[in-house]
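See structure below.
In this view, the complex is presented without one of its protein chains, the others remaining in place.
The first chain written gets the first letter, and so on, giving A, B and C; residue counts start at 1 in each chain.
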Amino acid sequence: MAQSYLWQDGTLRSWLLTRDHKRIALLYLGSITFFFALGGVGAALIRLQLLEPTGAILSDAAYNRVFTLHGVVMVWLFLVPSIPVTLGNFLVPLMLGARDLAFPRLNLISWYLFVASGLLVLYGLFWGGLETGWTFYTPLSSDYSEGRVLPVVLGIFLNGFSSIATGVNFIVSIHQLRAPGMTWYRLPLMLWALYATSVIFVLATPVLGITLLLLAFERLFRVGVFDPGLGGDPLLFQQMFWFYSHPAVYIMILPGMGVVSEIVSTFCRKPVFGYRFVAWSSVSIAAIGFIVWGHHMFVAGESLYSAIVFSMFSFFVSVPSAIKVFNWLGTMHGGAIRLDAPMLYAMGFIGLFTVGGLTGLFLASLAADVHLTQTYFVVAHFHYIMVGGMVSAYFGGLHYWWPKITGRMYPEIWGRLAAALIFFGFNLTFFPQFILGFEGMPRRYATYPAQFQILNVLSSAGAGILAVAYVMPLVYFGWSLFRGARAPDNPWGATGLEWRTPSPPPTENFAETPVVTTDAYDYGELDARTGVADSGGAHHV
Amino acid sequence: MTWLPEASAHAMRIDILLAGLTIISLAVLGLVFGLMGLNVLRFRAGRTTVTARTQAEHKGWGFEIAWTSATLVIFFGLFLWATQLYVVGFRPPADAIQIYVTGKQWMWKVQYPGGQREINALHVPVGRPVQLLLTSEDVIHDFSIPALRIKHDVLPGRYQSLWFTATRTGSFRLYCTQFCGLGHSRMTGTVMVLDATDYAGWLNGTPASGSLAAAGEALFIRSGCSGCHASSRYAPDAGDSSRAPSMVGLYGSRVVLADGRAIVADAAFLHDSILDPPRRRAAAFATDMPSFRGVLAEDDLAALVAYLQTLSPTLPPEAGN
Amino acid sequence: MGRIAICWGMLVLLLAAELAATWAGYGIAVCVAAVLMVLVIVLGFMQILRGPKLAVIFALGGLFWLTILLALGSLDSFTRTTVPVPGPALPDRAAGLQEGG
Partner (left out) sequence: MSDGSVLDHHSPYETPLHRDESAIAGMWLFLASEALLFGGLFLVCLVYSQTRAAGWAAGVRHTDLTIGAVNTLVLITSSAVYTMAVAAGQRGDNRGVVRFGLGAAVLGMAFLALKGVEWGQEFRESLFPGPHFALHGPDSGGAALFYSFYFLATFLHGMHMVVGIGLILWVCRKARHGAFGPAWSTPVDVVGLYWSFVDLVWMLLFPLLYLIGRR
């Protein structure tokens, strides 16, 4: 048997110059874990500060820098890359039955671009600091900010090219490298989701690039196309910024939906209900997601017509999301459900994403948005999607594919405990913020009226629990690398091609190119092939 | 902690909308969590013998189409409901009291038609429509009064309008809700809703630096506007339009621009025209008007616009979007 | 060779047409010529139709999203000044709405 990709050549040089998608996924995993921790420290500081109405630990200036750091790092250095560059990089070729991505060298370049962009952003955030928020609205960012706008903006510009490279790689791979017999409707739903994500990577990211370039120009020369002093229009900046940044939300959530589809099917031992609907809902979320960005500007001075059009589209985009949620529930119905840690995370995702999606309806409703926007309601809403949804799915995916990635099992009991704790801590942190928002507490406030203190303290307490819950997987994953039980090829009794190769896989993924003869999630075929009777699955450790 | 008060009829309508949204959300949430719980209880591995689960299901289409179209219908209803309440914000009543609010890092400056000025506070009478004309001297701010359920971004170089009719006296908080730099969280203030007598008393008790229109009249001469533009008093040759359009009756009239667009000359138009003079169609005036950007401050512009409004006495005062 | 020479000739002619149209003040003609030049380059030089079918799909996708960006991105700017304010012609409508605050 061929050697596993992990140990084939152990030198540092072989890792840093690798073109193996699995090793690049691990390089990315290390980098984004670092950024997740950094953004988490920012979040912790924010919650500590808001324990007191007058601000517990930071000056106004420091608080503004910390929330900017939290936003910039979490959005561009953790959430946007997260699932695609780690799980996606690892799994796309495996799920396709291919030896690697279409452009392995480009894949490595994208990691280096990511690292370079991360360093540039960190340089700006720590040497001089930045206090514009992650949205960089002009003219604050172009003319009035005293922070290091340029390095951060250029870092994000570079980061965009890293995203585009990943997107191009995934799209071409999915078109060109499917194993014999792997038709579009036999693809795992994870690949449909990543395909949709990649479309957004490729077509939205460049607009962010040019927007930030225009901003940098204006900052550098103190004159530019958004400059109200010349009669320029700061709202045009917002239009262009959100053309990327709203679809970016779907970059963050779509891969999570893909992961959840895989997990739910495996742990219910049942094909995903309404496969084609779920598949096409990913594509339509990506497409409709492009035409809703104006809902960030309902009170910004946008024209009435524009607001109405964008509000209507925003309602439409929630339809495919609803389709997904109900299809997952339909999948569970009549299945053989096992509540292992990945499934707990997936169910957490379904619940919290639903809350996030429903509160999105409040914000899509024009008149309601006027009251709720720019308050903690918005903060709670997008954290339900990003953290409750996306991070849960990311953790669920990590647990699910951990045996495949490392060849070791994680300790199941601890996995379940962490999943439950994350769900609880998350709700305690963010649910009070819905009420705070309705009560009118504005976001990005370093200090606040005393009447909001009780809810803020509750929220901070929840954040403490959440912090502990997020550290736990770090510890037991580390432990499992050395002490965890050896993982079999297919510990969960799952159907995808990635489970038909050893754990961890050899460098060339498959000893011989697999041939696909059935639909995805065909458990009958799995049982016939492996000779296992229908035992309800559970032969994991 | 007290519940957020509803200080206007509009606030009450918004709350009903929010309640509707909340009920729908709770119903959906109950359905999702309920189904998830039921599924977990009924279909745990090993508890039941499930027969047909290895086959892909093909009976899903009916379900899918049913819930997709149900969702669409509900969403469309919500969209119409919320939009109708939003459009109201774009239609200020003609008899509203117009108050100019200027945002500046990090304070709100408020000017009343009678010339009174104050900072970080807004006094309004109960039961009468009030229109705020908002602009900024530097970055983008946002003027938000949660008790009235309204807010609007405040942009440099143009007017935004926000209007309301408070129905309950008392004092309510106002915030800046668009991040504007260092002192963002200190850019707050109070809205005082007074009954008619208290309001009159407050107006009388607050020293006015001359009415806004009077200040504007002085500026109209001092800044040289009257050199070209006819106004009722300062240009005897008011009929002669050879140099520049007359200001008499301009406010509220329709103006056709060089590119063929016809727009109503409202406060926002006048404000912008002083900063960036527009070209008018078929108006062969001898000279181009210079821009007054950087010459006149926002307070000056507010005063000038207030003065120009008095030159169209037949029209009720009103303003731009 | 012949194909390239013909395309080059067409591009030069279209450039001349653009300049002439500018001289005559026909803005629309300039736009049409520019679009034709793009087509000549895409079909003649880049030979999109001789490449893999995916190339056409990707190009059309890019064009479609570019249209979305331009159309919806400019919607706000082009409709902002004409937002209806209750003008002098509509006093009754304004009056009918004033209890809305």
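The definition used in the following text is that contacts are C-beta pairs under 8 Å (C-beta built on N, C-alpha and C of every residue); 3 or more make two chains touch, one makes a residue touch a chain.
Owing to the predicted nature of the structure, the values given are computational and were not obtained by experimental measurement.
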item: Among shown chains, those touching the left-out chain; value: A, B, C
item: Residue numbers in chain A that touch the chain omitted from display; value: 19, 93, 98-104, 164, 167-169, 171-173, 175-177, 202-207, 209-211, 213-214, 217-218, 221-225, 227, 229-233, 236, 239-240, 243, 507-508
item: Residue numbers in chain C that touch the chain omitted from display; value: 1, 4-5, 7-8, 11-12, 15, 18-19, 21-25, 27, 30-31, 33-34, 37-38, 41-42, 44-46, 48, 51-52, 54-55, 58-59, 61-63, 65-66, 69-70, 73-74, 77-78
item: Residues belonging to chain B that touch the chain removed from view; value: 258-259, 276-277, 279, 288-291, 293
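Please note the rule applied: only the chains that are shown with their structure count from here on.
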item: Between chain B and chain A, distance of the C-alpha-averaged centres to the nearest whole Å; value: 36
item: Chain centre separation (chain B, chain C; CA means) in Å; value: 33
item: Residue numbers of chain A (touch at least two other chains); value: 235, 301, 303-304
item: Set of chain B residues in contact with two or more other chains; value: 90, 321
item: Complex interface listing, chain A residues touching chain C; value: 172, 175-176, 199, 203, 207, 233, 235-236, 239-240, 243, 290-291, 293-294, 297, 301-306, 309-310
item: Residues of chain A touching chain B in the complex; value: 60-61, 64, 131-133, 135, 137, 139-140, 143-145, 228-229, 231, 234-235, 268-271, 273-275, 277, 298-301, 303-304, 307-308, 311-312, 315-316, 318-319, 322-323, 325-327, 329-330, 332-339, 347, 350-351, 354-355, 358-359, 361-362, 364-371, 373-375, 438-440, 442-449, 451-452, 454-455, 519, 521-524, 527, 534, 536-538
item: Touching residues on chain B, where the partner in the complex is chain A; value: 1-4, 13-14, 17-18, 21, 24-25, 28-29, 32-33, 35-36, 39-40, 43-46, 48, 50, 52-57, 60, 63-64, 67-68, 71-72, 75-76, 78-79, 81-87, 89-90, 105, 138-140, 142, 144, 146-147, 149-153, 155-158, 160, 173, 175-186, 188, 275-276, 293-294, 321
